[in-house]
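Heads up, one of the protein chains got dropped from this complex, but the rest are sitting where they should.
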Amino acid sequence: MALDDLYQEILLDHYKNPRNQGKMSDPDKRLQAKNPFCGDEVTLNLKFDGDRVREISFEGQGCVISQASVSLLTHYVKGKTVDQILELIERFQALVKGEIDQLDPQVEELMALQGVSEFPTRIKCATLAWNTLKKALHEYDSEQSDDEGR
Amino acid sequence: MALDDLYQEILLDHYKNPRNQGKMSDPDKRLQAKNPFCGDEVTLNLKFDGDRVREISFEGQGCVISQASVSLLTHYVKGKTVDQILELIERFQALVKGEIDQLDPQVEELMALQGVSEFPTRIKCATLAWNTLKKALHEYDSEQSDDEGR
Amino acid sequence: MQINSEEKKAVDIREIRERFPIFAQRENRDLIYLDSAATTQKPDSVIKAVSRYYREYNANTHRGTYRIAEKATVEYERARKTIARFIGAVSERQVVFVRGTTEAINTVAVGWGDRVLKADDEIIFSELEHHSNIVPWQMLAQRTGARIRLWEMDKEGRLHLDALRNLLSTRTRLLAIAHVSNALGTVNPIAEIVQLAHDNGTRVLVDGAQSVPHQQVDVTALGVDFFAFSGHKMLGPTGIGVLYAREELLDEMNPVQFGGDMIESVQVLTSTWNDLPWKFEGGTPNIAGAIGLGAAVEFLQEIGIDAIHRHETGLIRRAVEQLQALPGVRVFGPPGDRGPAVSFEITGIHPHDISTLLDQRGIAIRSGHHCAQLAMKKLEVPATARASFYLYNDESEIDRFVKAVSETRDYFAKWL
Partner (left out) sequence: MQINSEEKKAVDIREIRERFPIFAQRENRDLIYLDSAATTQKPDSVIKAVSRYYREYNANTHRGTYRIAEKATVEYERARKTIARFIGAVSERQVVFVRGTTEAINTVAVGWGDRVLKADDEIIFSELEHHSNIVPWQMLAQRTGARIRLWEMDKEGRLHLDALRNLLSTRTRLLAIAHVSNALGTVNPIAEIVQLAHDNGTRVLVDGAQSVPHQQVDVTALGVDFFAFSGHKMLGPTGIGVLYAREELLDEMNPVQFGGDMIESVQVLTSTWNDLPWKFEGGTPNIAGAIGLGAAVEFLQEIGIDAIHRHETGLIRRAVEQLQALPGVRVFGPPGDRGPAVSFEITGIHPHDISTLLDQRGIAIRSGHHCAQLAMKKLEVPATARASFYLYNDESEIDRFVKAVSETRDYFAKWL
């Protein structure tokens, strides 16, 4: 496993110039998560438009893998529907665990994280933000239906 | 280690015909002890005459080693002073742990328990009553001085 | 030395024994080991799995980002998966590594019991329980004001469901029960017991220390809430065991070992917990032990747990029949089916003396209360002698054991 497979140029670019990093005023949903094994934190902020994610930003610092992963996440998630995003999360998790080796061409920059599958202890770095997003979407969903139920 | 070294005739005799077994009315001191590893119990009853043990009896059941040991104990302790008994206890404990290999000729029947030193897990069987006696004498002693102190 | 069965996998004892290094030792040439209920011998593959970890990839788990730490983490978690599948758990998140059955039960008593039980709630345990399934509940009762209810056994060591029905009340929060008794071999009908308890809204903790090693166990099918067992009684290393529980119970339970690895975050005054199952695994775990237990399960699966069970059933029947035929010998425990353990006494001879005499013939049995003082009291004996069997024992050993019991009786007979 060559190091450059893990540290691809595109990841280092996202690490250095993260997309959509920063706070968000008045998000519809805000969720924080921690990687218990290294202490890294990530917070996601989301604004919705119906079942579509209209705006997304993240806060937090981490390693190249986690920063690039969350930056790419925000890049590809913006504008998609909840169902599309949930499917993307599944696919991405399978990719970094080495269960699949292809993604849709539209999200091909995510393929840069495939190398993580060869570094088991770094998988958490790559997936933390995605797990958090999944949880955020589910929570938002049930908060919405609670509201409707009232 | 031959079995007959452990199960000497004299021990089996004490096992079958224990000396001084039974309850005692109105003992000056009564103490019970358990062997936590096998659950065997022994209770000692003592009557004193100044610093001399005038009467002693035991209750409880156990294996050949423990029964013979407590029966021999009562036999040799009766009529002795507390100091004499404490010294005998030390000597006996050392014997069954294999630290010494001789006892006074006056207590020579106790030598029958020397074989126990070759059976480490049986040492507790041989010493339970003796440890209990030691504790009983110490407790009696401090109860006495408490009384005097009043 | 084979169990013959047309369709079923047979156990070839000679071949199996060769895989247990202890029997090949010169000084153990004559060893007949009949104390597997206390702890079992270990096959080569388990001993090697332990030393391979130390020799090849020794590292702490979960946090290292270097090669041997990754391998250690993967192997540790793989053992968890192997064990989860072996006992029929839905997910490996339900398999918490602990030191053994005792720690598993104490963990439930504190982590679940202290959280859920209130004054005047009731806890039932049976009269044949091992101390490890008694004392944690006594202490829980003292802490919470809950009450203990004893499910009494009959003189043969059987538990009756009618008695349980009478004991269950609206206050009964927990029933703690052994799957198989280590002292008497009694096998309890767990599925029916769980049904009764659940109909009453009562949770069930099963002490599986003597069942998982010897028979197919499916915790999901049995419907148990908590299940505890020890690695060292199923060919595995010492110092490792398992607490299984239904996931929602693990979620609601408090952790009880606080420290490294079970933490999500720590502030000065408060902290938050890691996910299941790590929430319950504070501190560096017994990594070598867990990996060794995984290897033990793989060994049992290779031989086949059903084949093992059939083999042992043959052994225990033979032992009980022959002992019962000896004058002066009394066999305790239920008629009919039992686990591979038989308690007995020789009239007039203390069990300690029996086991010492048998040891002189190279036969290792146990004497004492077997950590079941309540059962001993009911049987009105201070102690018993106990022989217990496993896959490496054979029929000729049973015969030699019975012969030695008979000779022990004769040895003392001349005196008594």
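For reference, chains read A, B and C in written order, and residue numbers begin at 1 within each chain.
Everything that follows uses one rule, which is that contacts are C-beta pairs under 8 Å (C-beta built on N, C-alpha and C of every residue); 3 or more make two chains touch, one makes a residue touch a chain.
All values reported here derive from a predicted model rather than from experimental measurement.
Undergrad: Over the full complex, note down every shown chain the hidden chain is touching.
TA: So, spelled out: the chain left out of view touches A, B, C.
Undergrad: In the whole complex, not just what's shown, which of C:T82, C:T102, C:S211 or C:S406 touches the removed chain?
TA: C:T102
Undergrad: Which of these, C:I22, C:L161 or C:L249, touches the one chain of the complex that we don't see?
TA: C:I22
Undergrad: In the full complex, which of C:S91, C:S169 or C:T284 touches the chain missing from this view?
TA: Answering carefully, the residue with contact to the hidden chain is C:T284.
Undergrad: Residue by residue, what part of subunit A touches the chain that was omitted?
TA: Residue positions of subunit A that touch the missing chain: 3, 6-7, 9, 12-13, 15-16, 37-41, 61-67, 119, 122, 125.
Undergrad: In the whole complex, what residues of subunit B lie against the chain that is missing from view?
TA: Given the touch definition above, subunit B has residues 34, 36-39, 119-122 touching the missing chain.
Undergrad: What residues on subunit C make contact with the chain left out of this view?
TA: Against the missing chain, subunit C presents residues 21-22, 25, 27-28, 31, 35, 38-39, 41-42, 46-47, 50-51, 54-60, 63-69, 99-103, 105-106, 109, 130-136, 138-139, 141, 148, 150, 230, 232, 237-240, 256-261, 263, 265-271, 282-289, 352, 355-356, 358-359, 363-368, 371, 373-374.
The criterion applied here is as follows: only the chains that are shown with their structure count from here on.
Undergrad: Round to the nearest whole Å and give the separation of the Cα centres of subunit A and subunit C.
TA: About 45 Å, centre to centre.
Undergrad: As a quick test, compute the distance in whole Å between the mean CA positions of subunit B and subunit C.
TA: 38
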